[in-house]
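Only one protein chain is missing; all other protein chains are in place.
As written, the chain order gives the labels A and B, with residue 1 at the start of each chain.
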Amino acid sequence: MTLSFWTIQALNALSFGTLLFLVAAGLSLIFGLMRIVNLAHGSFYMLGAYGALQVLTIVKNQLLATAIAVAFTAVLGAAIQRWLIERVSGNAMQQMLVTFGCLLVIGDLSLIAWHGTPAILPVPDFLNGTAILPGGIHFPVLRLAIIALGVALVIALDQAQSRTSVGAMVRAGADDLEMLSCLGVNVRTLFVCVFAFGAGLAGLGGALGGIFLGVAPGIDLELGLYAFIVVIVGGLGSIRGTFVASLLVAFIDNFSKALFPAVSMFAIFLLLVVVIAIRPTGLFGRRALS
Amino acid sequence: MSAFLPGSINRRTCISAIGGGLLLLNAPGRLAAQEQTIKIGALYPLSGPSAAIGNENMRGFQYVMDLAGNRVAGKKIETLFVDDQNSPTVALNEARRLVETEKVVALTGNLNSPIALAISAYALRMKIPYVAGPIATDLTGSKRNAFTFRASNAANQLEGPYALLLKRRGFKRGILMGSDYVAGHEVVDGIADALKSSGGTVVKEVFPRLGESDYAPYFADLASQKADFVFGFFFGGDTLRFVRQYRAAGLTFPLTMTAAALSEGGVAQQLGQDVEGLYSQETWVNVLTDPISKAFVDGFQAKFHDMPGPLAVLGYHEATIILESLRALKGNVPDGVALAKAIQNVHFKSPGGQDFRFEPNHNPLFSAWLVQWHWKDGKATPTVLDTIRNIKQPDTP
Partner (left out) sequence: MKTAAVILAVSVVAVALALLKVIPDYDVGLATTAAIMALFVMSLDLLSGFTGLESLGHASFFGTGAYVAAILALHGYDNALVAVAAGAVAATLLATAFAAIALRAIGPYFLIMTMALGYLPWSLAIKLRSFTGGDDGLSGLPRPQLFGFSLESGPAFFTFTLIATLVCGAIIVGIGRSSFGTTLRGIRGNASRMAALGYNVWLHKYACFLISAFFAGVAGALFAYYSSFVSPDVLGVGQSAEALVAMIVGGAGTMFGPALAAAVLMLLHSTVGSVFRYWNLLLGSIYIAVVLFAPNGVLAASRRLASGRRRA
């Protein structure tokens, strides 16, 4: 295996990893603050992709289409949190049931709207083509862009969490919700905003991922599963943990396919089992969980 | 304690609800007995990932039936279309309902191997003819029986024509890729054999898992291989990803795909520029110029405002088989054995010009078209390069 082989594989893994981060970050945030296991998270990814596809039939600018699709998923997320999940806050089983119900409903509505035809988003012109990197390595521009975006987002989110007042609220809320509301923070609005943000991130993942992964019925479950594995491995509620775990999952997934294709299906689960055996709350998770 | 003993009112209500439900189920069966309609059961995946192709399959069937006015030999035909939800449990349940409650005289449809195998076993037990799609090679191979027929090519009928293409293009060294499931392995193995027997070499065989999201890791290794072409056998959305990622990876080997990958569900159109130069083998293309194809395309477009693909033709076959066999029996179906015999002797001309008739193993002869795709004026356009007729399923008695 040449150096270029390893480099390409590493870059691939990095690009897939940042996509996973986009999807998983929202899930992790939502759980960290609200203790909600959102089984419908993959649905936001799917709606981001389908949404962008739909808007593109009217608007030609793909950036604008993506923005609109992301806004749509964020608003939908806000609505689901405000009118459905909020009613059963604190009851994990009911939350599971209602988010699962949303997963099914969104899935079938998408089928009605877009007929289940496998689709793929077009590559925007400015992201088209293959870049030639030092060493004569060919790598798609699109994937490089996703890496750049992902890294920028991680830094932004991390800074936001540690430096802004909203970030402080989220961190405080994750520690002690009652105290936070005593301090005058409107917890309900905070929850809605965070859920919307998480959903929007997943939608962004969909609008971007849809370009090279396509979108079809079932992708909500597929990406949803990846996201769940990432948050367990990384630890619910930690942005850094989610990022590290996304890369870890992507790298193991990628390299097992490249080197041991026969067992690549199991490699991720092996990672999961090993991590849980060593650190039950994930690599960066909090040790005690109320 | 009280948590375990629900109030007696609720217990009774629930049980009577269930009982009532069971009684209600019987109603359609009783109704059917009063009319003189011939009923056919058609199971397609109408939801989930296969929804697009299931719907197209169904439409092809509907088209033919509607064209015949839903009548044959003076009797009314009613087709009960059912969504199998791609689940063998659901499909089997529906098959039972269709046969035992609705009293259909034949079952047809299906694009899912385990479902087809399960239904075939059930159909044999109930002695009802079953006309299946291009799945589960065993249906007309090791698991064949007197009641199961196939309305289209078997998966392992594809390799022979494909070998011819390779030979004519001068492709000798191939990297073969297919999704890691039964059909994927069958096709790749078949292509490998065909390639070797025509003097070529298999450079590498790769089986990404079914529904793989990211094929890029598999490509990194390929660039350094000494090969003439890459062959891919994928399904639905996987094809889109595969081709898109293949192009993005900058690989220059001619890429070839096989039947029902490119002309199905608008896949070619979705690929945009990426489709340029792709080869594929198709069981039917909508640009064919024979009169039956043209009439079918025009009629289908008028009715559904959509272009038909090979799966609509599959539906066409299924419906025609049923109609022709019923016609031969003059609308009187004494039992499944007689209907099966009539199906066996069916003979008609298929869109594309192939003579459709069943071999002893209940598999039909089929034609294949070798096609190269181009992206012209915002449309994916196939150009027919070659036709091969009367292809048999290998290992037929």
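The definition used in the following text is that a residue touches a chain if its C-beta (ideal position, glycine included) is under 8 Å from a C-beta of that chain, and two chains touch if they have at least 3 such contacts.
The structure presented is a predicted model; accordingly, all values stated were derived computationally and were not measured.
Q: Of A:A71, A:M96, A:V187 or A:I252, which one is in contact with the hidden chain?
A: Per the contact definition at the top, the residue touching the missing chain is A:M96.
Q: With respect to the chain omitted from the figure, which of A:A10, A:A71, A:A131 or A:L272 is a touching residue?
A: Only one listed residue reaches the unshown chain, and that is A:L272.
Q: Touching the absent chain in the whole complex: find that residue among A:W114, A:F228, A:F255 or A:F284.
A: Residue touching the absent chain, from the options given: A:F228.
Q: So that we can see where the missing chain sits, which residues of subunit A does it touch?
A: Where subunit A meets the chain not shown: residues 31, 35, 37, 84, 87-88, 91-94, 96-98, 100-109, 111-112, 221, 225, 228-229, 231-232, 236, 265-266, 269, 272-273, 276-277, 280-282, 289.
Q: In the full complex, which bits of subunit B touch the chain not displayed? Write them out.
A: Spelled out for subunit B, the touching residues are 1, 3-15, 17-18, 21-22, 24-26, 29, 46-47, 82-83, 85, 87-90, 92-94, 96-97, 100-101, 113-114, 117-118, 120-122, 136, 138, 143, 181-182, 210.
Methods note: only the chains that are shown with their structure count from here on.
Q: Round to the nearest whole Å and give the separation of the Cα centres of subunit A and subunit B.
A: 35
Q: Sort out for me which residues of subunit A touch subunit B in the complex.
A: Touch list, subunit A to subunit B: 1-2, 5, 8-9, 12-13, 15-16, 108, 111, 115-120, 122-123, 130, 138-140, 142-143, 211-219, 222-223, 253-255, 257-258, 261, 264-265.
Q: Provide the residue numbers of subunit B that touch subunit A in the complex, in ascending order.
A: Checking each residue of subunit B against subunit A gives 47-52, 55, 206-209, 211-214, 216-218, 220-221, 223-224, 236-237, 239-241, 244-245, 248-250, 265-267, 270-272.
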